[in-house]
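Here it is, the structure, as structure tokens.
Every protein chain of the complex appears in place save one, which is left out.
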């Protein structure tokens, strides 16, 4: 009997009384195992992009993170696998050398079974420490950081694997038993929701000084003057993006950033990443399916999202415009826990109520990823977590159908380079008033 | 007898009574000729970077711009050189095909003499139109745009040529007769100038609706909440950057953006572009010279500027922080008209007074280049001038020693990719309060 | 209990009475399984070079070869796995599209278990055909070709895997139980064996017209005038190559082909592929071991072999010089069946007797790989087997410690590009008389 990852993810995020740190740890760690459960050791080795990683590596790296940042600070700790340190260090130069990112798929050793055993050992020791009360405040903070980190890798495990399985000419499904979304009333035309100029508090107070977790790149909370603008009440749909294609959107250089147009030409883009050339079906984690015209369009690069918004006479929202609206909404939606692992259409919530800000698709913003005024990276090696990537990337907001529920919030900032297409990335239109 | 480009550039920008459009046209066009005067036809063909252009191409392209945008709209105009349209179109896809950028150095034909003749023909016809009053409002606007455009290319002509001559193992000077700067009192330690949080009007009203020229990327003028911060009263000096080097700045990955560090490794950066390995001399348009420790450091990439600011416990200024201060200062400084064509040290202006915001070196900011809220590109093909490059680049402010005087203003936004080093680019430190 | 591949390979090649075709088929097919037996499914997926292939792919492709060329010609044959045809076609354009070579490592599906099941099905059907006497002469020829083909892939499986395991920072052994060579009397100084000019019959009569198997690239047998020359009686040793290194061989451009020197610089070559930087140990299929100074040097590119020969005041032998000598020797030596999977030293055989022409290391020759006069490729799709690679490669002769015994002969021509280092490739010195 297969473990339901959705159930486990739900357990990790939706308990009625606040779970203890130990409970949260167990739930998050189990959720990773559940996601990996459908995979053979061979599937778990796949790396089809230099910037993607094998599932096995995700499972090992997240464990290495706990070992290094939590167990490693305990008195007398000896590395569980000294030879593996270089393999599963991602990019922490202050910790030591790291195996080349593009070659993570070349690690047949350690085996998946060994990595799972390593996970179990780390879990055992973390559990021991928690039970014995050996973790000081900093260690508990790093434990919490590690859980957030692992949730990020849960999503990457899915997106990386989706690309890898699709790269095989056989294009097998990740799971054949993924439920199809329940038919819903039509999504209806998008509605503009208008917002006057105003000063908004953006971001989150810096953790861990402030108790509620947020990444360093969300801090400090600070005042921003958000200009008057309108936001669509829902993400752009497949049908709307299809109209862009049918209108020659991929053939008109005037709609594109110069660099995006060069990419369109060089890589012969003519539709979103996982669509078939007939524009009728799309590859999903459940295999090939008919495109739902009402569902949010997905797997767009920033270049495509930007060009389509321009074609529509609109633009991408600024990240603060997005956050100003999202701050008033519950961070609920079609997350990975729903078990669909694909964006779905949602009916209108009525006039003026935005839908699907959270879940379904990450929404590209017009905002280049950078530091907030007063930004301070986390202390120690954790300083390398976010800050050194604040260049050449764009902010995405709101989480996706592959994001663990409970992981994102209104102030959460994801980021990818503008040509990246393998994330569950779509867009919501905005315009100036 | 050699024509003095400095004198001509001055003529083009500093007349006491406002020059007529015809006078301005003549002055700007002459200034380009003056800059090219020291060059042989061979020098004028050099292209040492895919993103740089030969001087001959600059001379021709700026003329093509006037022909296309001004003469081309006149009744009965026949292209002066139909075969050259593709050669000297830079990147206007709405106009037609363009010769590959990286191959501009392969154009031995037309010859420099033919290009100069073409310039003269364009000038003749523009002059005729102006005298006859044939240019309507739009044509006069395009004429004005063309003059600004030509001034940008005057600077590029110098920076591209500097790189090209330096790429020759003989490393000849562009001009042997460039004056050395007058010795000045020491620049002294930099002083922080503090600014409280405030709402600032940023940018320029949209031209041509508004009479005063500004590029579309500076508009619309809009309100921005600028956070509390401090700005250094002068750009970072060679001596200060040398301290960064001596402290191992080029060897410490923790100071760098991840992408910048990769570049440092791949291209073995260990000092600014034109410094000698002994860190004692630098290549200038006047040839090799001893480094002036007090002069602003120059020819840095954004990566180097950003890393050095971090090392200094500071950061790069946001472009609005810069503009908020610069808006109150005259746009005067060491521009190309001064005839030095190299940044120089300036004595302190006294407590709280910023110096060298304009001229000397373009100042990298922390701001990714993007659209202002409400941005509308210029009409017609001129829409391609700026907007399609709003991706993957950083804003620089204030002009340099190679910028024609009168060309820049507080709201002016220059932009280059973060790895670009061949511009006269430096930095001014900022920090949070 | 692990199956001994050496024993099986021996069975396949050394039976006292000539084995039947069915027996040979079984033995060769079993030998592949034995070679793969130590591998996990994860090991079997590794592809560390664009020109190498995963072990799983080798196992599948060789089966596809039998299915296409033998079963595929049988009446009523339906492809066993229609979807796999594109995956396991290597490069036969006349058969159909082929999965990109550099992406063979991305095939987690079919699984290793499925591939082994596919092998069993192919074996079952081939066996049925043989028993039923359904294979006509052409089919039996293709069966024989398929066995030779599979033996080639047995060697490639080992060389590709060696590189892949070495590319993992853990550098595990393929097998920990590989026997070390028995200590032998010292190899002694190499002796020159002189040969006067003479006309030699080179190559093999064209198979299948002639009964004895040979590849098409060995035919037709033809007369060649071999010049007067001397050949060393044994391959160059590790100690001799070490002297080349110690004498600055990797730092002297005058010893190298221009293209080879560029490669030395670009890839920082300073010793054979699998040596450690201290020049004391080498990575083998049995893990890291001390270098045996007397053993043949191995894993050289043609560039290294050529440069070292020049340094020694000698040259590489022409392929006809090699064959003229080898034709008189039994094709015996340290082949894969010996179970060592590494070259070893052999004592002198006495004056004038060449040793180790067969086995131990493939010997680079001075001969570019090309067609013999009168060359005719095999009929049908098998024409693509050898002929289309007759460009840009050099001939190697004699087989190696990873070649199945019985596979090579004096006329056998292996070929690789001059920069290839991952084969068991060494050299034997020659000189003009």
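Going by the order they are written in, the chains are A, B and C; count residues from 1 in each one.
Basically, a contact is a pair of C-beta atoms (placed from the backbone, for glycine too) under 8 Å apart; a residue touches a chain by one contact, two chains touch by 3 or more.
Remember, it's a predicted structure, so these values are computed and weren't measured experimentally.
Taking every chain of the complex into account, the chain not shown here touches B, C.
Between the chain not shown and the residues C:25, C:207, C:241 or C:256, the one that touches is C:256.
Interface note for the absent chain: among B:22, B:41 or B:228, the touching residue is B:41. If you put the hidden chain back, the residue from C:33, C:193 or C:390 that touches it is C:390. For subunit B, the residues touching the chain absent from view are 40-43, 45-46, 48, 83-84, 86-87, 99, 103, 105-112, 164-165, 167-170, 172. For subunit C, the residues touching the chain absent from view are 91, 93-94, 197, 199, 222-225, 227, 229, 253-254, 256-261, 302-303, 306, 315, 318, 366-368, 370-371, 373-374, 383-384, 388-392, 418, 432.
By our rule, only the chains that are shown with their structure count from here on.
Chain centres here are means of the Cα atoms, and by that rule the chain farthest away from subunit A is C.
Look at where the CA atoms of subunit A average out and do the same for subunit B: the two points lie 39 Å apart. Note on chain placement: the centre of subunit B and the centre of subunit C lie 60 Å apart, centres being C-alpha means. For the pair subunit A and subunit C, the distance between mean C-alpha positions equals 47 Å.
Chain contacts: subunit A has no residue touching two or more partner chains.
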